[in-house]
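Let me begin by handing over the structure; questions about it come next.
Moving on, here comes chain A:
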Amino acid sequence: MTEFFHMGGYALYVWGSLGMTFIVLLLNIVLPLSQHRDVLRKAAEFHEWEGRDEK
Partner candidate 1 sequence: MISILTRWFHRLASPVWFYRIAGKLLPWLWALFALLLVTGLYGGLVTAPADYQQGDSFRIIYVHVPAAWLSMFVYMVMAVSGAIALIWRIKLAEMVLVSCAPIGASFTFIALVTGALWGKPMWGAWWVWDARLTSELILLFLYLGVIGLYNAIEDKRMASRAVAILALVGIVNIPIIHYSVEWWNTLHQGATVTKFDKPSIHIDMLIPLLLMAGAFKVFFVISLLLRTRNELLERELPRQWVKQLVEENAND
Partner candidate 2 sequence: MRLTHAFVSLLYRDFTVAFRHRNEILNPLLFFSLVTLLFPLGVGPSPQLLQTIAPGILWVAALLAALLAADNLFRTDYEDGTLEQLVLSPLPLPLLVIAKILAHWLVSAVPLLLLAPLLAVAFGLEALAIGVAELTLLLGTPVLAFVGAIGSALTVSLKRNGMLLALLVLPLYMPVLIFGSNAVDTAAAGLPVSGQLYLLAAMLVLSLTLAPLAIAAALKMSVSQ
């Protein structure tokens, strides 16, 4: 198994590339999801405020 991780001496470069790639991919999921939560919260405030106006 350690042979696999060794990557023929290029472990740093191969795992470095893979690691960096997945961090960027993760960002492209986590950021939109947290924005999604923020927008929903903003919408809730807007409509809740709006609701009070109509009553």
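Regarding selection, all candidates are chains of the complex that A comes from, given by their letters.
Just so it is clear, contacts are C-beta pairs under 8 Å (C-beta built on N, C-alpha and C of every residue); 3 or more make two chains touch, one makes a residue touch a chain; residues count from 1.
Quick caveat: nothing in here was measured; it's all calculated off a predicted structure.
Here chain A touches just one chain among 1 or 2 in this complex, the one numbered 1.
Note for the complex: chain A touches candidate 1 at residues 4, 7-10, 13-14, 16-18, 20-21, 24-25, 27-29, 32-33, 35-36, 39-40, 42-44, 46-47, 50.
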